[in-house]
Structures are given as structure tokens and as C-alpha cells.
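As you look at this complex, bear in mind that one protein chain is not there, while each of the others sits in place.
All chains are identified by letter, namely A, B, C and D, in their written order; residue positions are counted from 1 within each chain.
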Amino acid sequence: MRRWFDDLPKYADDSSWWPKGTTRCRPEVFLFWLGLPLTIMAYFGVSAFLVLFKGLNQTNMNDYFAFGVWIVVDLAVIALGAGAFFTSFLNYIIGKTELKPIVNAAVLIGFICYTGAILMLGIDIGQPIRGWFGFWHANVHSMLTEVMFCITTYAIVLCIELLPSVLDNRRIGKVPEFGTFSHNLHTIMIVFAAAGTFLSFFHQGSLGGMFGVLYARPFAFRGHLGIWPMTFFLFVMSAIAAGPSFTTLIVMITEKITAKRLTSHKVKMLMGKISGWLLLVYMVCKSVDTLYWAFIYLPSKGLSVGQMYQMPYGSWLVWAELGLFGWLPVVMLLTPRVRESYGLLFLAMLLNCIGVTLNRFIFTIQSLALPVMPFEKFISYLPTWQEWGVASLVLGHGLLIFMLAYRYLPIFPQEPELNQR
Amino acid sequence: MATHQQGKKQRSRADWLLLVVGLILGSAFGFWITPTILYAEKPQPLQFNHKLHVEQVDKGCKSCHQFRDDGSFSGIPGLATCKSCHSGDEPLGNTPAEKEFMKYLKANKPIPWHVYSRQPDCVFFSHAAHAENAGLECTKCHGQHGKTEKLRPYEYNRLTGYSRDIWGRGPIGLAGPPDRMKMDDCAKCHRENGVNQACFVCHK
Amino acid sequence: MWRKNQVRYGMVIDVDKCTGCGACAVACMSENNVGVLPDETDKIRSITWLRVYQIDNGKPFPDTEVAFFPRPCMHCQGGTSGAPGQAFFQEDTDPQEAHTPCVSVCPAIATDYDDATGIVSQIPTRCIGCRYCVAACPYHARYFNWYDVPWPQGTPRGLSPFVSPRMRGVVEKCTFCYARLQRAKNKAFVGGGKVGEMDYQTACTEACPSGAITFGQLQNPAHKVHKLIQSEFAFRLLEKLGTNPKVYYMSKRKWVRMMADNHLSQAKATQAAASGGHK
Amino acid sequence: MDWDRRTFVKFAVGAVIGIHASPLIPKFMDDTAIWTQNWNWVPVPEDGAVAYAHTVNPHTGTGAKAKLIDGRVEGLRAIRVEGNPNHPLSQGGVLPADASALQLLYNSEIRVTKPLLRNRSTGVMTQLSWPQALDLVAGNLANLAKNGQAHMAAALGADPSSTTGQILMRLMQALGSPNVAFTPTPRETMALAGLFMMGQPFLGFDLANANYIVSFGTPLLDGFGAPVAVRKAFAGWRGYPKNQARLVQIEPRASVTASQADQWLACKPGSEGLVALAMCRIMIDEGVYDRAIESAYGWNDADGLPGFKSYLLKNLDRAKTASLAGISLPKLVKMTLAFAKADRAVAVCGPGNSGDPGRLYDFMSVLALNALKGNLGKPGGVVAQQPLPLKSLGGALPEAKPPALAMAGRPFGVNNVHELAQAALAGKPYGLKTLILCGGNFVFNGPQANVMHDLARKTPFVVAITPYMDESAGMADLVLPSTHWLEGWGDSTTPFGSAVSCYGLHRPLVKSVDEAKDGGDILLALAQRLGGPVAAALPFKNLGEAMAKRTQAMGDFKKLAEASYWAQKRPAYGAMRFNTPSGRLELSSRVLRNLLSKGGRDADKTARALGVKAGAQTAFLPHWEEPAAYAEGAAYPLVMQAVPSLRTTWGDEAVTPYMVKILPDTVLANTDKLVVEMHPATAQQLHLQEGDAVLVESSAGSLTAKLTLYAGAAPGMVFVPLGLGHKDFGFQVAGKGMNFNRAVKVTSDPMSGMPIWELTGVSVKKVRG
Partner (left out) sequence: MLPFVFEWQWDIGHIVFFGLFFGVVSVVFGVLGLTILKTILDLWSGKIHSADH
């Protein structure tokens, strides 16, 4: 007499779905760990429900802090997700095929970041159901319009770029239709890479432009080059500098967790080197820009740098952003010895990513925190648990997607040979 | 890795047709369901013969749908306007509708008409600007409503509560006035005649 | 580009006449169907189209002194700012392009700059609630509806049909009582004639018990405001930012003028003070 | 071909693409968007024909213009209250209270719609029909009258000069009760001061035409007489590049008036009258005064009593006085000389910052100063109003026999609400059995709210006639719904300080809620039910008729009602007529002397008994005595004064939601905490800091609040916003802040017998919270 659960192991056995030549943890272990992202998603779900049904009064945003932690996280993840477009740009268009082993991961991370960001933006606006007005009745002069259009389109492109990885799953790939489709996609991928690069360049820039054009907010405003303020280019540069680092960072973390080698260290070093050089360029521009802003622009508006940095947003932020999380990672990433060391490389990339996140935080929160009217009071802002809940979406659905992808999709082509024993 | 596999050809060819069939059925379903689930009908509280009334009065539409001194437009007239003709206790004609109407008149109870052309609250439509200043005919937007002998049932959108006449009767709603009175139609006319298109011209 | 003959509605507020009674603010709310929340002490979420700021000169007793800054929407014009009569008229050539801080950033064209009146609109039914405009406005003149307005039972009966009540999740702001211009135009259409200075006055202007607010066409020599903005006592909030506001303030008190614009040149303030500032 | 999973998938995919190729998706998107634009919980006001109607807000005296809309379905409704440009006093301006009146009118959550009977033990309210309710009251009163206890019924009303007030008075008098009291106003104090010195009860200040104004501690711009009228005058004083008139404010706090004034002389609290006398002294010393005054009675010593001049020269040393008042002498002298030199200068007295009716001797001193300046009857000076041509509602009624509760031991005076309440509570000479609260919301407005609260609690039968479920209604056994001023008839008379007399009238403009009746109609119906002499004393069908009779001399009533006001054309300039015993200006008041020595009593004893420390030697002269608040002892080291504001209240109406909404966080802090002001130095001595929660305690009551430090607050004082702290009036008003009147200590002015509460001795301690 068989009991109903005797067959369970048989059903639960998903080894036939694993990427070729790889081993994965036992299903029950995997299921157990799935609990983590699912819990986060549940937290997000509750928060999102409250915000959508009761309105944005569930947050601590107000008429002074029109933007809050959501926008900060959006900007940050979009910047960090830039690894996707830039790596595929280098890989498919420049032809740096050394990056092939990591490009899938980059695309996957990009996909996670962008879908997360878009979802959050949908919750962030007061009238989500009308959100599409932004597309249908677009105001072409608004940087935000550019952001909306490019982000959404690029998200679609990312889905397409990610498609082959999905179709190349061992079981799915067996289906002739899918297999063939995937094959054809591979051959044409360069087009999507190009489109993605184009779109990303603009929305990464426009995100910066959003703040650079606020000429009534002296903290954020920057001089223009053509129709774009300096922040436009600064944001692009910081994004492509941080993106590769973040991708590599995630790969490294995955390696630590799974105790497997997923890409060769050469690839990581290359990514680090790329990050380093880009970051150098960025930091030079950023420093010049900051100096110009501080000593030429602000005085011209009868203001001084001192006024711009009030506690808690004191001048320590400058040193942190430009020093600890700016020039330090530049130096580290450009030092071969550092790149060769797994740990130091990790640290350098971490600093790099923190730096860009901090930059987005400063531009979002601090530009709003500073009262412009002479008789306004300084007001501080702390997010509510609902806000954190929604903000944690990226983490939750990121983990979920990445775990599933790692288990079933051939994200890391090098994994089989690197882990032969 | 890629290899040729024979034998599956026939099958695959044939069932691609199914995709096309599904496509047609699906879109047909969409076209059919859109008006049916979206719109509901309400009868008007009582019948009204515009044709008859227009024949009785001398100033056309304006005899009942008047402008006030401050330039605002009365829209659907109140009982007071009706009383100017229906003064006596006896009906003037002998239609059942009028008998029904006399009840309202006696009770001095406003008639809850459903307005086919009622715009949403955010719209400020100036009849003065259009009828007086631009000298447009009522028919330009209201069509031949003044010639109708009976009131068709009032159709409204279940979701928005609007009259169907605003979105237009066509499935995609690309017809202009008088079949449709959407913002695009206002804007089109404004543009063609070089009228100011700023938001506040027509919004409140 | 110079566009002298444009109709540009604007306001002059005499700070020395303002006694901070708030009649203007209340008149504004009742004119424009502004709601009241259970907790209105939460000022950073309280909707007051016309907010009366209180400032003081920071001097010790008994030299302390307060003054009031009623702050409507400034209906910024963008372009190059500067002294009235000159740069004030240098606005962007393309009204679509009008670099009013808020108009240029709105992704959904929920706010626009009317080239025929110079009034900055706000259309709540178009607004998607992204609050980019709120961030762009240095005057905090734009307010987001964080809540649905809890109208107490019966009170909707007292609402005006000329301004549409707003829903939760959209931005609203002072519109220079635009509905009044709409009605004034209607009257002109039917009765003939033009919309005169007195036919279109904002609710706050009418209400102010000490006549501190003057409203009219800034570039029309026949209108009071035109003369007032030429005065050396006239100034604007945050002039140097280049928002080019259409709301002017007047005061004989130097400290008030300094307070109004942390960029305002000492020279201007002093020169005005020299000619008979009373403190 | 055979059906299997893949073929079906193909079909499904096709179908999905097909649906997207139909209008379903875009139409649904569009309509959901439109749905969000027309959420059915967002009100849609009905359009209709617009009409305007003139009226007057009896609580503020503002000439208003109601904007009415006649909707096809919803009918006539008011959508706005604007200013009436024709009104001589307010000339189109409004106050926050006027502009937001509709919030009280239409808020059915706070309106009383039916007569309600309250069960004291359970607090449960039950609806009554009007006949039932009226029978209940009439029965109770008739019963008292039968048992010769009519005097044990008392009535408190809002405005004695209004027709409703007149009806209330006649009703009680005819019933046989002397106990009718009204909201105390400076009008009474001014009337007495005027009578005592000039035999002129109706005096006003011609502010509009003055070019040098000295205001003695009265909040000219924060609520004075008809606030809008004052502002209109103020607007005239301002100008570019030079002001048209100079305003000098004398008070302890950098108030709005002080700040907008051209000069602020910060004085010790309560010393304003003293400053006026000091100015008199300076003018005499410098010889810059109108010589005509030398012919006034009591200028020189007369009838063995010191004259004003000798009194000043003997008792009022300039330097000492200045330091006593805390003003630098040179500044004072300079200002006084400018005042004396100015061609149209006026000295202004009036309500205190705490809204009290003012001290008689301060008023007299200011009048004396004006007399010295010689501006009596001159443009921009002190003028006598032409009395309103109002008929009385009927012949004189017999005086009630038992003495009024309030007037125990006073040879004359007005009926003092506070004394009435205290005597009744003490049962000396007798207690109350029935209390009628006819408007005025005394349980909130006080003057000393907790005393009024106790009175309402202790009195066996309390009737409240009110439009709202206010604090008084909350204490009443029977609540009778009266109309809002936009719904019913009513009137108000000349506001304090106005140069011209002005009668304001309001009529029904919109349908009244449910069963509300005009306050006057309720009283008249009551009179009819009581029958006999009461009914005979009030032979009117309704309030409108009574008003019509009263205003006969103002011409056609219908026209008057539509115009909504009657006003004296221009101020009565020209030599003032003194209806005094001496027929001259009396600086030493003989009227006062006669009153004090009435029936051969020793004037000096009487004076001292009343609390005039100086005794008869100076009792008849304008002079200064230390405010009672100084003598509160070490337990109450600080002096509390209110901060009046037109944003918190004006008149006896409650603050409206919009007014609450615009309160700055220096008045009402997050969340709904009352904020009190203190000078930083004083706070330091008390070890208090910005934002501390404090307990402000007087010997009469207390309140808790949040402390804010304000350099413009006089040291040694604490300033409390006036008019907040309602328990009722709906979620937008209730529970906002605390009631100043619950901490205040009311005393009686020794001479006028008016309740005064300008200053209260308090202690301020830090508390948790």
C-alpha cells in the first residue's frame, strides 16, 4: 500500500531542468530559501495595497519632500542596472567577447532593476490608473517624460534580451519552436543591444536632467550643454561606471553563497578595470562640476556652499561622495594588485556602488530638504514602514527572479567547466 | 547542436492556421463585448417632443434654453420656464407624457432629466462663447436634437457615469461632433479656428 | 524677446498694509472649494493656495516687529528676470516652452502657461500626481492632495459650482481665480463690451479688509498694478532665481525687502529705504 | 489534424493577440482613467442662476453680500459670503469669520435641527416637537412665577441692543425676574465714561480722518469695534513714499497692531491708562493743550475736591510714571509733543487684548487726553454718534422687586454676567432654578468659562437657544434650534468706537435647516404661551414684525431689509453738547459723585467699599489704579494676557474650520496643541525651553499648552491665543487647542461694575506631554 507522499520526491525532482553540466541544491532546500524573497514580497504586497487604496498619505512624503525614498531607490537601481546595457554594448557592439560569460547575468540584473523601478514608480504617482497620460499626453519638454518613455521601452528590450536565456533552458530548449526562436534571437541580438544602449543613454541622462533643470532649486540646478544640464552627462557617466561593478558584485555574492565559481576572475578583473576607468572620467567631471557650482554658480545667486549643507545633510556628504566613495574606488580599481585580489576588488566595487547610490540620494532628498524661500524652515523626512515596504520590492522580486534564474537558466556559461571536479 | 528533424512538417503547417482563427475570434469578441458590458440604459422620466415645442415658440432653442444676464446658460429649463406656457391647471394637449408632466408641475417638483450632453464637472463649457461670440449653430454640437419627437433612452457608461454621447457611439469613437463631444473634438475645432487652446479656456 | 503688448495678469501685495488677518486666505478657500482635513496643523500637507507667512525682524524686545507675506501662486513667467519695465517682459518666445519652473517639468501637460493671460493653469483631472512640479516650485505654492477631502455632512451644499472639487492624488494651486475671468468673459460675450479691470478681480483682492492686494494687468497703463510695480518699493520673492513672478510685493521697511529675497542686492534695498522707509 | 497541447497554445496565443487588436483594452484604460476623474465621493456642486443679497453678519458687524445659486434640482443655496461694498463701515471687506460662515451654516454635523431634551443622568438626547418643547419651558417659568420665584429664573443673551436681546429683556422683566445679563462689551464701559464726563453715552473715534493715532492697549488691527472698518481706516493711513497718518501703539507685546504701527511703545501690562495720564501731564507742563479745557468743570479744584490739573501736578511725576509704565521718558515726551502738534490727532481706548470691556478709569483718562488735545467733535477726533432712531418694543414695565443677583451692594451699574453667576452659585442672596442661554455660548465664552460651566451644571433646568450643538447646548436640559444668521431675521447696532451710528439687519436668505426658528420667534412664542402680562408685553407675531416696529423711523421696512443697514450719513462734527449737571465737560464727574452719595451715603466710604483705593478724593477723576493681577502674590508671579486674532475668533461665534486651517504653528502646533508665548529671558528664569509642554495656572483655572519663545513678548508675561479649545463643532474644530477663558480670572471693575479679565496672575510650570 503506497502512501500519497511516497511519489513526492519523484515529482519534486527538477534536475532535468537544471542547466547542462551543473548541480543545484535539493528541491526542499531551494523551497526553504524561496521563503525569504516571498516574505519580502508579502511585506511589499501589504504596503503597496495600503498605499494604493488609502493613498499616498500612507507615506511620510509631503509638499516639501515631494519625492522620497522611492525615487532614491528608483534612481539608484536604475543606475546600478546600467551594467546590462553597457556590458551588452561592449559585448555585442564593441565586440569585447571576453565579457560573454557575464553578459547574461548583467542583462538579468538589469531586467530585475528596471522592472522593480517601474513597478515602484507606478505606486509612487498619486493616480496610477491615469499613469498612461504621461505617454498619451506627453510633454516633450519634461525630462520626466523622456525617463518614462525610455525606461518602459528599455524594459521591453531587456525582456527580449533575456528571452534567449529563458528559451535555452534545457527542457524549454527541447521544444523546436522555442529552440529555433532562441537561435534566431541570438543571431540578431546586436540590434537589441544597440537599441538598449541608445535608450539607456537617454534615460540615465534624463534622470540626472530631472534635477539639473530645476533652476528654481539652486542646490540641484546645473549649467546646460545644449538642451541638457551637466547632471545629464554626469548621471550617464556615474551609471555606466557603477553598473559593471554592481553586476560583478552580484556575481561575486552569488559565488560566495553557492560556493561555486561562476565566472573566471579574469572577467571580473576586466569588469573592474572598465568600471575604474569610467569612474575616473566621471570623478574628474564631477569634481570640476562641483567646484564650478560651489564657487561660481552659487555666489552668482547670492548663495554660499555653507547654506547648501545643513545638518543632518552636512558637508560630510561631500567628502563621503567624492572622497571615500568616489576617488578611493577609482584608485583601487585602477590598481592591478587590487583587482587581482578577490576581496579588495569586491570592496572597491562596493564603494563604487555606494558612491552612486549616495549621489542619487543627495540629488533627490537634499535638493528638496533645503528651503529656498528665505523665511522657510528646514524640515526633515523619515520614510514610513509602508514606504520601506514598497522600496523593498526590488530586493524581494530581485532575489526571487535571480534564484529561479540561477537554478534553471544557463546564466553562467563558464560554470560547468569552472566547477569540474 | 542544430540538426534537421523530418516528419513534423505537416502538422506544424496546419495548426498555424489555428493561430489565425484564434486571432479573428478574439478580436471579434473584443469588438462585441466593449459596448455590451460598458453601457447601460435609463429611460427619461417622461417623454418630450422637441419638434412640437419648437413649432409653438418663436425664438427657437433660445426660447427655453436661455442665456442669463450674467452670460451663463440656463441649460435645461426649470419648471418656471415651462409654467410660462403651461400656466393653467389643465394640460394644453392630450398626450400621456403631458399628463405625467402636470404631476411634476402641480407638485412643483423638478423633473430629473438625464442630460445626453452633460460634460464632466471639470469642464467649463461657455455657451456664450460658442453661440453668442462665435455664432455657432446649436446643431453643430447637439445635432438635430431640436427636431426629435421623442427622447431616446439615455445610455450611460457604467464605469464613468458619462452619457454615451460624449464618447460617441462608434466602437473606437473617432467621429467628431455631433456624434461625439470629447476633448479632442473641442481642441480640433479650436485649432482650426485659431482659438486659444490653453487649459483654462475650457477647464475649471 | 520683448512682448510688451501682451495681457499679463498680476498682483501687487502691500506688506505694510497686510495685518495677517487671513481674510484673503479664507476667501480664497471658499471661492475655490478647498477642503479641511481633520488635522490642519500638519502644515506640510495642508492645502492653502494663498498662504500667509509671518516673518519677524529677529530684533530683541522692545524692537521686535512682525510682518506678513501672503503668498499665492506667483504665476512665474520664466525667461530673464529683472526690474519691472525691462527684463520682466523678456519671456520665452514659445509659450509651450515657457520656462515656468513647474510647467516645463510636468510630464502630462497638466499645467500650462496661457500666453493670452500669463496665467499658469493646473488641471487636476489631467494630473497623474508625480509631484515633479511640487519639487520644481521654490515658493511651495503647489499642493498635493495627500487625502480625500472629508466633507462634513451637508457642507457640499455650500460649494461653488465654478471650481471643480479635486480628488485625492493630484496637485492643485492658486489659479488667480480663473473661474471669475471665465464668467466675466461670458458676461462680455452676451452683454457686449470688454472685460474691464474691475470685472475680473480675485477673491483675495476683494476680501482684503485693508486693501493690501491689488490685481490687474501688469502691462496695461490704465490698471493700478501697472503703476504700482514701477515703485522703488516694489520687489518680488526670490527675484534672482529668474522665475520672473507676476506677484509683486511692496514695503517701506528695509528688513522686509531683504527678507523677501536673500539675493536682493543691498543697493536696491538701501536706495528704496533711503526714500522714506519708515523704519 | 489532431488537437494537442501545442495546437491549443497556438489558438490561445492567437486569441490573446486578437483581443488586443480590439478596442477592449484602450477603451477600458480610457474609462478607468475617466472613472478616477469622476470619483463619486468627490462632490459635484450644481450650477444655476447666480444672485446676490445684502446682509449683515451680526457677530462681526460686517456688511456682507451672500452669493446665492438657484439650482434646477437642489434649489436655492448660498455658496459664498462676500463683502458689501456699499456698507459704510466695512466697504466690501470681510473677516475670516464672515468668509467662512457657510461652514457653520451647512455643517449638519454641528447644527441643531430639532428641539432636544437631554437626560442629565444618561446624557441621552430625545427629540421633541416644538409645542412640547415650548410647553415645557413655559410650564417651568409659569410655575416659578406662581410660587413668587420668578426671580429665580435668569436669562443670558448675546447682545442687549439687538431686537432679540430687547425681547429677552422684556420677557424676563414681565415675568418678574431682574436677572438678565448679556455678553459684556466695551460699549457699556464707553457709555459710562461718556455719561460721567460728557453726558454722552454714544462716543466714537473718527479714525478714518485722523492723522495721528495713539492706541492705548487696544488691538486696533486684531479686532476693535467693527474690525473691517478699522482696517479700512488703517489702509487710508498708509501710503508711499510717506504714510498719511502716524499710528502709535502702546501695549506690552509686539502684536500685529504694534508691528504695523509707526511706533510701538512697549509698556507694563495694564499701565496704558497711566501712560494716557502721563501724556496729559506732559501736555500741561509743556503748555501744549487746548485752552478751552480750562473752562471744564473739575479742571481746577472745585467743591472742595481736587481738580484734574492739580491732581496730575501733585500725584503724577513724569519720570516716576514713565518708569512705572516701563517707557523711556524722552520717547514718551517726543511722542506726546508730536501728538499735541498734529492737527487731527486722537487717543483711542477700547477692548483689551483679552477681549474684556476695559477699565472705566482708563477710558476716562483717554477721554481726558482727547479733551486736552481739544479734538472733541472735530474731524479725526472723538465724536458723539447720532443715536439710532430705534423705537422701544413697548411701554416701560414694572421693576422686578427682588434685587438682581449681580448688583448686590452696587449703587448703579450694568448687569454683570460673572457676578450673576457667582452670586447664584453661592446662593447669596438666592440661587437659580431656571437658566435660559439665548445665544452667546456662555459656557465657552465665559467670561470665566468654568464658572459658567458650573452655573449650567448646578441650575436644575437649563434651556439653550442656539443654532449649533455648542458647549452651552451640551450643558442644557432642553436645546432649542435657532436659525443661523443667513437663515433668519436679526439685527445688530453700532459697533464699538464707530464715528457714525449704524444699524445692521439680516433676513432669511436660504431655507433654514429642518425645524430651526429665529431666536426671537422662540421667545415670542414662549411669551404667548405664558400669557398674561408677559404676552401683553410682547404683542408680536414674530421677530420680523418686532423689528419692523422698532425700525419704523428708518423708513420702509422691506427696503431697509434689502439694503441690510441704516447708517448715519457723516460724523456729527461741531462743538459737542455736554449733557452733564454742569452743562460743561466734567473732568471731575458730578454724575459719579451723585451716584456714590445717593441717599445721603458717604461717597468716600462707598468708593472704598467698591474698591476704589484712592477714595472719594480722586474717585471722580480720571486716574490710574494698579490692576488686580499685580496683587496675586508669589504663587502667581507671571501675568497672563490673551493674544486676540481675527483668525481665531471675533464676536461670540465659534472659530470656523477655515480659520483653524490657517492658524500658524505659533498658535496651534502639531498636533492641535495650543501654543503660548513667553520672552526667552523669562523662560530661562523658569528653566523652560522652546517646545516644552507647560501648565498655565491661575487661582481661577488652568490650561496646558506648548511653549514658544517670542522676543516680542514682554518679560514676566505669558501670552495665550484667544478663542480656541472648543469641545464641539465637529471634527474640524473640536479639540483644537485649549480655552483661554478656562484659565482666566474675572474680577469686576470697581466703578463700572463691568467684568474685566484683561490680565490674570498665573504660574507656568513644565509638565510632561
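Definition applied: a contact is a pair of C-beta atoms (placed from the backbone, for glycine too) under 8 Å apart; a residue touches a chain by one contact, two chains touch by 3 or more.
Fair warning: this is a prediction, and the values are worked out from it, not measured in the lab.
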Touching the absent chain when the full complex is considered, from A:184, A:287, A:315 or A:380: A:184
Residue, one of A:149, A:233 or A:313, that touches the chain absent here: A:149
Among A:40, A:102 or A:157, residue touching the chain not depicted: A:157
Hidden-chain contact residue, picked from the options C:109, C:134 or C:208: C:109
Residue touching the undisplayed chain, where the options are A:195, A:280, A:317 or A:400: A:195
Missing-chain contacts mapped onto chain B: 1-6, 8-9, 12-13, 16, 183-184, 187-188, 191, 197
For chain A, the residues touching the chain missing from this view: 135-138, 140-141, 145-146, 149, 153, 156-157, 160, 168-170, 172-185, 188, 191-192, 195, 198-199
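The rule is short, and it goes like this: only the chains that are shown with their structure count from here on.
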B-C or A-D - the one linked by more C-beta pairs in contact: B-C
Chain nearest the overall C-alpha centroid of the shown protein atoms: C
Centre-to-centre distance between chain C and chain A (centres being mean Cα positions), rounded to whole Å: 41
Separation of mean Cα positions, chain D and chain C [Å, integer]: 33
Shared interface positions of chain D, touching two or more other chains: 6, 32, 35-37, 44, 47
Chain C, residues touching no fewer than two other chains: 42, 109, 125-126, 148, 164-165
Chain B partner contacts - residues on chain D that touch it in the complex: 1-2, 6-8, 10-25, 27, 31-32, 34-35, 37-38, 40, 44, 47, 49-50, 72-73
Contact footprint of chain D on chain B as seen in their complex: 11, 14-16, 18-31, 33-34, 38, 68, 70, 72, 74-76, 78, 110, 112, 120-122, 157, 159-162, 171-172
Touching residues (chain side chain A, partner chain C) in the complex: 55-57, 61-67, 124-127, 130-131, 133-134, 137-139, 141-145, 148, 210, 213-218, 301-303, 367-368, 372-376, 379
